[in-house]
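Below is one structure; the comments refer to it alone.
The complex is shown incomplete by one protein chain, all other protein chains being positioned as in the whole.
Chain naming follows the written order as A and B, and within any one chain the residues start at number 1.
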Amino acid sequence: MASMSKKAEKGTVGSKWAKFKRYLPLYLMFLPGAIYLFVNNYLPMTGIVVAFKNYNARKGIWGSPWAGMKNFEFLFASPDAWTITRNTLLYNVVFIILNTVLGIAFAIFICDALSKRMKKVYQSAILFPYLMSAVILGYIVYAFFSQQTGIVNNSILPALGMDEIAWYQKPEYWPFILVFANTWKGVGYGTLIYVSAINGIDPSLYEAAKLDGARKWQQIRYITLPFLIPTIITLTLMSVGRIFYSDFGLFYQVPRNSGLLFPTTNVIDTYVYRGLMETGNIGMSAAAGFYQSVIGFALVLLANGVVRKVSQENALF
Amino acid sequence: MKEKPFSPYQIVTNAIMIIWTILIVLPFLLLFMSSITQEQVLVSNGYSFFPKELSLDSYKYILRSGGTILRSYGVSILVTVVGTLINIILSALMAYPLSVKNLPGRNIMMFFVFFTMLFNGGMVPSYIVWSNWFGIKDTIFAQLLPNLLLSAWNVMMIRTYFQTSIPDTLYEAAQIDGATQFRVFRSIVLPLGKPILVTMGTFAGLAYWNDWTNGLYYISKDKTLYNVQNLLNQMVQNIQYLSQSSDANMAAAASTIPTTGVQMAIAFVAILPIMLIFPYFSKYYTKGIALGAVKG
Partner (left out) sequence: MKKRLLALTLTLMMASATVGSAVTVSAEEEENVTVTEYGEYTEEEPYHLVFSYIDFYPQDAAAREAVQEALNEYMIPKYHIEVEFLPLEYAEYQTQIQLMISGGDELDIIPVYYTNASSWIAMNGIVDMNPYMETPEGQAIIDALGEANAYVGQMGGVLFGFPAAKESVELGGLCMRADICDELGLTEKYNLGANKDEYTGEVYDWSVATEIFKEVKEKYPDMTPLYLQGNSSPARRFCFFDELADQFGVLDWEADHDSTTIVNEFETDTYKEFVTLLAEWYDAGYIYKDAATDTQGTAAMMKAGNTFSYPSAIKPGFLVEANAANGTDCYAMYFGKNIEGGYSTTNVSFFDTGIATNSMDPDMAFKFISALYSDPVVMNFWQNGIEGVNYQVLDDGTAYFVEGEGAANFKYHLNSGWCMGNQFISYVWNDGSKTADYWDQLAHHNDWAQYSPAFGFMWDSSAFSTQIAACSNALNQYRPALETGSVGVEGVEATLQALNDALYASGLEDIMAEKQAQLDAWIEANGGSTETPAKNQELIASIDHGVLTGNE
C-alpha cells in the first residue's frame, strides 16, 4: 500500500518533470517578453499608490503621506459626473459595435476585390486615416463645419436651400460627427486584422463550398464568420477593458474644446484634463486612471467569465 | 473564372469600397490643398479643394529648419525599423506559448500579459524606472525602449491567430517527427503566421513612427534625438498654446510662427513616407498563405 502510493507519487513527479522539460522551450520563449513587461509595466505600477497619497516629490511615492480617497473626490464632485460617465460608456459601446461590424464587412469586401490592384488600393486607403493625428483630424472636421468658412455652411447647405448652422454650438449633431470621425479614422485597424484572419482560412474550404453550390453569403455565414469569432472575442474583450478610457484627441481636438458641446462631447479623459490642466496634480490624475482601470478590469473579468462558460477556448484566461 | 464578368455581390461590395476610398481620399486632398494654399486666402476664404492662390510658403517654413528635419527623419526611420523588428520577434515568441492550449500555467501567463493593458502606474514611476534606473534619458534608447517595444495588445492578437489558424494536426505531426519546439516555431508557426505578423508589425511600426511621448518625457537636453513627430508636434503645440494665451507677450511670440497652412504641411510631411512605403508592404497582406503548400 505504502509502496504503491510511493510509486505513484514518483510517477507523477517524473511525468511532471518530463512535462516541464517538454514545455521548457515554450517558457523560455515567453521569457524575454515577460521581462520587458515586468520592467516597463509592472515596475512602475507602484505608481498606482500615488492615487491614495499626497504626493511629495522628495519623499518619493511610498514616503508620501496617505490621502485616503481624497484624490478621487473630484471625479464625483462635479454635477457632470453622470454626463461624462454616460458619454464615455455610450461612445465606446457604439465604437466597439461599429468597428467590429464594419471592420468585418470591409475585410470581406477587400478579400473579394475585383483585382489584386484594387485590393491593394482599398487596403492602403483604409489605413491612411489611422496615420492622422487628432489635431489634424480636428482641422479637417473644422474645414467642413466651421461656421464662417466651412465647406458645409458655404457650399452644401446653400445648395440645398438651407440656412447655415452653428455646428460648434449645437451638441445634438456631435454624436454623429464623432462616431463618423472615429469610424473613418479607426476602422482600418480592425479591418486589416480581419483581412489577415481571412487570409489564414484554408482556401480549400471555399472551393469545397462552391462545389456544393453554396452562395456567397452562405460561404460568409458558414465559413468566414465562424472562423473570425475568436478574433472578434479577443478584440472585444480587450476593448471592454478600456471602456472607461477614450481617445482624448478625438474628444478634445475634434470638437475644438467647444464648451457648448460638452453635453455630448465631454468624457472622463477630457474632464480630467480640463480639471487638472492648471494645477497638474499628480495624485488626482493617478486616481482618475485607477478608477478607469478598475471598472474596466471588473467588466473584463465579468465578460471573460461569460465567454468561458460559453466556449472555454476563446476566453482570454 | 472570368466567364461571368461581375456578380451583383461583386458590384455592390466594390462600389461600397470605392465610395469609402473616396471618402478617405477627399479629406487628404483637402489637407494637401490647404498646405499649398496661401495663408491669407486660407484664413479669409476657408479651406477649399480649389484654392484661389497657391503658395509653397508652408513647406519653405518647415524646410527652413534644414538639417534638423532630415536628422529627425533619420531618427524616426532608425527607431521604427529597429523597434518594429524587435517588437515583432518578441511578440511572436511570446504569443506562441500562449497559443499552446495545454501548456501548464497558460492562464496565469495570459493574465500576466493582459493585466498590463488595464493598469499602468502613470508617467512619474515610468520616468523613474527608465530614466533613473536604466539611464536612457537623452540617448537613442529613449525613443526605442519605453512602452513601444512590446504591446500586450499585439501579443493577444497574434496568439489568437496562432490558436485559430494553425491546425493542431500540424503540431502533432511535427511532434511525431520529433521536432523541437523551436523548430516547430520556426518552420510552422512563423511561416503560417505571416499574415498576422505583417499586420501587427505594421501597427507596431506605425506606433513607433507616430510616437512623440517618449521624446517628450525622455529627451530634454539633446534635441538631435528628436524624431519627426517630436519636431512637428513641438511646432504644432507651440502654435496652439501660444496663440490661445491671454498674455500680450505670448501672443506676440505666437505671431511669428505661421499657423494653419504650416500645420497642414506638417501633417503631410509626417505621413508622406508612410503613404509612399505602405502600398509596397501591402503586397504581403494580399498573399493568402496556401496551407496546402506547407502541408504537402
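In this section, contacts are C-beta pairs under 8 Å (C-beta built on N, C-alpha and C of every residue); 3 or more make two chains touch, one makes a residue touch a chain.
Bear in mind the structure is a predicted one, so any value in this text is a computation, not a measurement.
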Contact partner of the left-out chain, one of A:55, A:122 or A:290: A:55
Among B:24, B:94 or B:124, residue touching the chain not depicted: B:124
For chain B, residues in touch with the removed chain: 39-44, 65, 107-108, 111-112, 115, 121, 123-125, 127-129, 131-132, 137, 216-217, 220-221, 223-224, 234, 237-256, 259-260
Interface with the unshown chain - residue positions in chain A: 38, 42-46, 49, 54-63, 70, 73-74, 77-80, 146-149, 166, 168-169, 256-260, 262, 266, 271-272, 274-282, 284, 317
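To be clear about the criterion, only the chains that are shown with their structure count from here on.
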Whole-Å gap between the CA centroids of chain A and chain B: 15
Footprint of chain B on chain A - complex, ascending: 19-20, 23, 25-27, 29-30, 32-34, 36-37, 39-48, 50, 61, 106, 108-110, 112-114, 116, 118-133, 135-136, 139-140, 143, 146, 148-151, 154, 184, 189, 192-193, 195-197, 199-204, 216-217, 227, 230-231, 234-235, 238, 241-242, 282, 285-286, 289-290, 293, 296-297, 300, 313, 316-317
Residues of chain B that touch chain A when the two form their complex: 6-7, 9-10, 13-14, 16-17, 20-21, 23-25, 27-28, 30-31, 34, 44-48, 90-91, 93-94, 96-98, 100-101, 103-104, 107-114, 116-122, 124-126, 128-129, 134, 145-147, 149-150, 152-153, 155-157, 160-161, 163-165, 180-182, 185, 192, 195-196, 198-200, 202-203, 206, 210, 236, 240, 260, 263-264, 267, 270-271, 274-275, 278-279, 282-283, 285-292
